[in-house]
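With one protein chain held back, the other chains of the complex are shown just where they sit.
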Amino acid sequence: MRLLKEFDQKDPAKIGQELHRFAEELYPICRSITGDGIRRTLAMIQNRISLQTFEVPTGTAVFDWTVPKEWNIQDAYIKDRRGKRVVDFQDCNLHVLNYSTPVRATMPLSELKPHLFTIPANPEWIPYRTSYYKEDWGFCLSHNQMLALEDGEYEVCIDSTLQDGHLTYGECFLPGRSAREVLISCHACHPSLANDNLSGLTVAAFLAHFLSGRDLRYSYRFLFIPGTIGAITWLAQNRAVTERICHGLVLTCIGDRGRFHYKKSRRGNAEIDRAVSHVLTHYSESPEFLEFSPYGYDERQYCSPGFNLAVGCLMRSVWGSFPEYHTSADNLDFIHPQPLAESLRMCTAILDVLENNRRYRSLNPYCEPQLGRHNLYHSTGGDGVGEDITARLWVLNLSDGEFSLLDIAERSGIPFSLISQAADLLCQNGLLAVIPDDMARETPKHR
Amino acid sequence: MRLLKEFDQKDPAKIGQELHRFAEELYPICRSITGDGIRRTLAMIQNRISLQTFEVPTGTAVFDWTVPKEWNIQDAYIKDRRGKRVVDFQDCNLHVLNYSTPVRATMPLSELKPHLFTIPANPEWIPYRTSYYKEDWGFCLSHNQMLALEDGEYEVCIDSTLQDGHLTYGECFLPGRSAREVLISCHACHPSLANDNLSGLTVAAFLAHFLSGRDLRYSYRFLFIPGTIGAITWLAQNRAVTERICHGLVLTCIGDRGRFHYKKSRRGNAEIDRAVSHVLTHYSESPEFLEFSPYGYDERQYCSPGFNLAVGCLMRSVWGSFPEYHTSADNLDFIHPQPLAESLRMCTAILDVLENNRRYRSLNPYCEPQLGRHNLYHSTGGDGVGEDITARLWVLNLSDGEFSLLDIAERSGIPFSLISQAADLLCQNGLLAVIPDDMARETPKHR
Partner (left out) sequence: MRLLKEFDQKDPAKIGQELHRFAEELYPICRSITGDGIRRTLAMIQNRISLQTFEVPTGTAVFDWTVPKEWNIQDAYIKDRRGKRVVDFQDCNLHVLNYSTPVRATMPLSELKPHLFTIPANPEWIPYRTSYYKEDWGFCLSHNQMLALEDGEYEVCIDSTLQDGHLTYGECFLPGRSAREVLISCHACHPSLANDNLSGLTVAAFLAHFLSGRDLRYSYRFLFIPGTIGAITWLAQNRAVTERICHGLVLTCIGDRGRFHYKKSRRGNAEIDRAVSHVLTHYSESPEFLEFSPYGYDERQYCSPGFNLAVGCLMRSVWGSFPEYHTSADNLDFIHPQPLAESLRMCTAILDVLENNRRYRSLNPYCEPQLGRHNLYHSTGGDGVGEDITARLWVLNLSDGEFSLLDIAERSGIPFSLISQAADLLCQNGLLAVIPDDMARETPKHR
């Protein structure tokens, strides 16, 4: 399946607008790691792709962790003496410390202040803060908002519930010709934040839609899960599945205008690492590659030593490194149609490599075949040859059953798509034969 | 056998002149991949070295190829209305599209033009063009010559024959103490072009002459063959021999004033690759090393995946990269005695490494031997030591049976010749013993 070629027949401007429009729809919802916010989000994704949702009860043991109580919120505000809402959850769901316990109280400013979070360096922005695993309550507001608060009594209300319920996640499984799987994972637990991670959600949903119904080499599994606890829960309940995962990507912060960053898997030189490196190098501007570290998003869990899956993390600007990160400035103006569409294209190109990266055997291994006789060469000597013919020569020369097409693309410096086209053409002309997939060989476990 | 030392006892200026003179003798012959031009060339080489020639009939199947019809040419010209030869094969054999079918016709300029080849960017030069595998005819001429052609009728004559015959090649085999072989290959099919490849022919012939009658570790096989089809034919008829080839070089474009370039074998780190790298780095100015690619001269065939021989390509200026390449400007003024002699010396130095690159075992592996006691050290402490003593210390330290002398030269940064001399001296003094050649070990097949 030539995924990239198929993708490039579409209008990228239109795709970008659709991606951004879907992000706009999802933006207002107050998501958290549990509760109705993520349920509504998954339902909206379900309108687009075939998504199965799972509900895991509070208290379920998942490795060293426990599924927490379910959190829901209706309203929250701080009212001043005149009854005016000076901080209002209805304006922006970031105003509440995510996972706040319910509160109804009146208190002086001095007592309220320890529960207020601001960003003095960016006094107009509201921070995004959470307290999942320590029961607490609080408000996030702009620093200027806080400075404007006069001494005196305030009415504080957080109309939330924190009680036994479920953790919800969504899974879209697209079966391929092989039981071997590619995992695409994104966290769906952040409230009104656009790059982190509506960008990941929307690109993943569109990617799943693009793959749906196609004849695929691999099976694909898309996870829309709460960060950390969601990945842990999924892994705890799907240990057998992990044996079949050959390649994977965590998608986050891929809607802004920054250049691409790829954080390698713990293995460092897995096929996914090499595929992403090849694709970003050949198809994007000045990408950067980061070594694996055990701090970040859900690749932390997929790359924990017991699993050691070949899962890297694709980003544009790196989480935590741009000032808008985890603030109200990471809004719909911070992500853009063009980079969203380009990120989707880059994912497609990466999967195109995985789908087509096979080993071949030259059927004329002794000396070159006479390409001219097969109408695969020019017939007048004395000049150079084009990159298409060079690609054929590389494929023929290295197809001894050891080198994959990605190996050949790397060694020749020729883009994978040209190498892959050359292999197709040579097969059609009876000069090359593909080596059938061998599950044992292609699924290297651990280092 | 200390080949380099023996070579350096000769007068390089004299050698250079002799090389150039031989190139002058060979220059006028109109060679092609078959026919009397290459036969005459081989006969002239036979006057100098013991060369066996082989005739392979037209139609012989050689892997995916077939030996073509034999081409010969007597004369060719374009005459204008006044009967004047405006393009004349007798002036320069490049004027005919090599392998042109016979033609006798009169035609207007407009009809002739599609059969004319020029180089507009270098309007004084005649290009060299061939059409081996598609029957065609044509003339090559300078762009200015073509511009001077007036409209009107022209008489066109190519007095050639293209019919069943033979492909001819020459082989010089010098037996050594071992059946293991070093292959030196050069294409002998180009007409009046000096750097490509009279330079390779003459250096190879002189190298074979220099080695003749010597006591050699390896057997040497020199091939003077038509490019591509010759290498393919030879390989098809000598598959058993290829099992014994341990190292090899293709020689081309080694008579001009450019610095050395070495294109590595497909293996990339074979002993020949390391030997050439060491020699050029230590004995020539600013050499450049090129990774293997499956486009170039006959290393393409030797390095095809079924053979994967350790054969690289030694050049000065790289074929295709200098403007004179495949034009009448690649003439006897473009090659020079000094670079020809230096290229021959470099080949000798490379073979010197192969001949002497053995593994040794220190007979005093525990601590250093007392070199002073063996008259191999200075006796007054407190100062540094010279490179000769350093070489001895390196050889003693690394001669545990694992490291070859080339390994030691690479690790120490000391020229191979000094390392090799040190090993000899240590052997003479009973401190070191050579590990005998082991055919199995020293002939690594494939990667």
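Quick notes on this structure:
We just call them A and B in the order they show up, numbering each chain from 1.
Keep this in mind: contacts are C-beta pairs under 8 Å (C-beta built on N, C-alpha and C of every residue); 3 or more make two chains touch, one makes a residue touch a chain.
Predicted, not measured: the structure shown is a model, and the values here were computed from it.
Of the options A:17, A:50, A:101 or A:131, the residue whose C-beta touches the omitted chain is A:131. The hidden chain makes contact, of the residues B:162, B:245, B:344 or B:396, with B:396.
Although one chain is not drawn, the whole complex shows that of B:243, B:368, B:424 or B:437 it is B:368 that touches it.
Although one chain is not drawn, its touching partners on chain A can still be listed: residues 62-65, 127-134, 136, 231-232, 235-236, 239, 266, 291, 293-295, 300-301, 303-308, 320, 326, 446-447. Residues 362, 364-370, 372-373, 379-382, 384-385, 390, 393-394, 396-400, 402, 411-412 of chain B touch the missing chain (whole complex, contact as defined above).
In this section, only the chains that are shown with their structure count from here on.
Separating the centre of chain A from that of chain B, both taken as means of CA atoms, is a distance of 54 Å.
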